[in-house]
Every structure is written in C-alpha cells, then in structure tokens.
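My structure is below; once you've seen it, I'll send some questions.
As you look at this complex, bear in mind that one protein chain is not there, while each of the others sits in place.
Now for chain A:
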Amino acid sequence: MFAWVGETWTTLRSMNYRQLVLQLVSLGLIVTSALVIWKSLMIVTGSESPVVVVLSGSMEPAFHRGDILFLLLAKRPTMLGEIVVFNIEGREIPIVHRVIRAHRRMRDGKQDILTKGDNNYSDDTVLYAAGQDWLHEEHIMGRASGFLPHVGRVTIIMNDYPYIKYAVIGLLGLLVVTSRE
C-alpha cells in the first residue's frame, strides 16, 4: 500500500506542467461523462430525478429503505394506484407514496391527487404544505416504473458518513491522474 503511494507521488512529481494539466483535463472528462450520462437519463425519462433511493419504510412491503426506484414522467394523467415521487414546498426530500385518489377536472383537465404510504395509518394530508389538500401535476417529479432492491443502501451509507464519499472520490481521482495513457 505504501509502496503504491510512494510510486504515485514519484509519478506525479516527474510530470511537467503541461502533462499535469492534461491529466487534470482527463479527470474532468471522466467526471463530466458521468454527469452527462445523468443528464441524458433526465432527457430520456422526462423526470428531473430519474433514479431515486427509498429512504423510509412507509411503503413496505412494496419497497424497503435502501431500494432504488427508476422513474418515468410521461405526459399523461396520473392513474389511480400508481406510485409517485413528489416534492412538497418547504421539504427538501421528495416522498414516494401511492396515489389513492385521482380527480380530473372536466374544465381544464388538471388533476387533484391524494397519496398515502402503504405502511402509514393516514393519508398524506399531514405531509402536504399548510393549507394544501391535494397534489397537482407540478408537484410530481416521476412515476415509479422499475426497482432494484437493496442497491441504494450504499448511497444511504455515503450520505450518512460523508467522509466515505470524499475518500472514494479522492481515491478514484488519484488513480486517474497518475495513470498516463
């Protein structure tokens, strides 16, 4: 391990200025390629957050904490029984619950939606903003269309212990910068 660190340091020191800039640009390209993949997922699915992690147990036994959900947002009305991910004003974390009431106004086609977590006793009226009784289309950021169990636990761990996240990113960055093509 320490031999590897020494070797890395020697490699870095022996590079001249231009080579170092080139290596940093390569690192930037790798990081931005991950970013662009995320953006293109956003374009393809139509949802502003195409992949989310379930953080609470309010949808058990359908989804558990640590599951990953894939979201789509097609331009159609939300249907009864669908699992939606929505944002509430004043809350920073979106919520994943099931639609238990979906009304559609005849006049303009807009929808009023009520949700409830499968594992909760009451519906989500207590979670909505003060004075808000229904969800509307603009609150919904995606409808669940697929899921991967347990994979999201890594994200939860990295969020609870940020230094693990920084350590992993720093290590990957160092590996890229010191490997010359």
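Details
Rule of thumb we're sticking to: a contact is a pair of C-beta atoms (placed from the backbone, for glycine too) under 8 Å apart; a residue touches a chain by one contact, two chains touch by 3 or more; residues count from 1.
The rule is short, and it goes like this: contacts and distances are computed from a predicted model.
The listed options are "Exosome complex component RRP41 homolog", "2-oxoisovalerate dehydrogenase subunit alpha 1, mitochondrial-like", "Distal membrane-arm assembly complex protein 2" or "Signal peptidase complex subunit 2", and the UniProt record of the chain not shown names that protein "Signal peptidase complex subunit 2". Contact with the omitted chain, checked across A:M42, A:A62 or A:I88, is made by A:M42.
Note that of A:L22, A:I88, A:M158 or A:L174, the residue touching the chain absent from this view is A:L22. Where chain A meets the missing chain, the touching residues are 3, 7, 14, 18, 21-22, 25-26, 28-29, 32-33, 35-36, 39-40, 42-43, 46, 48, 180.
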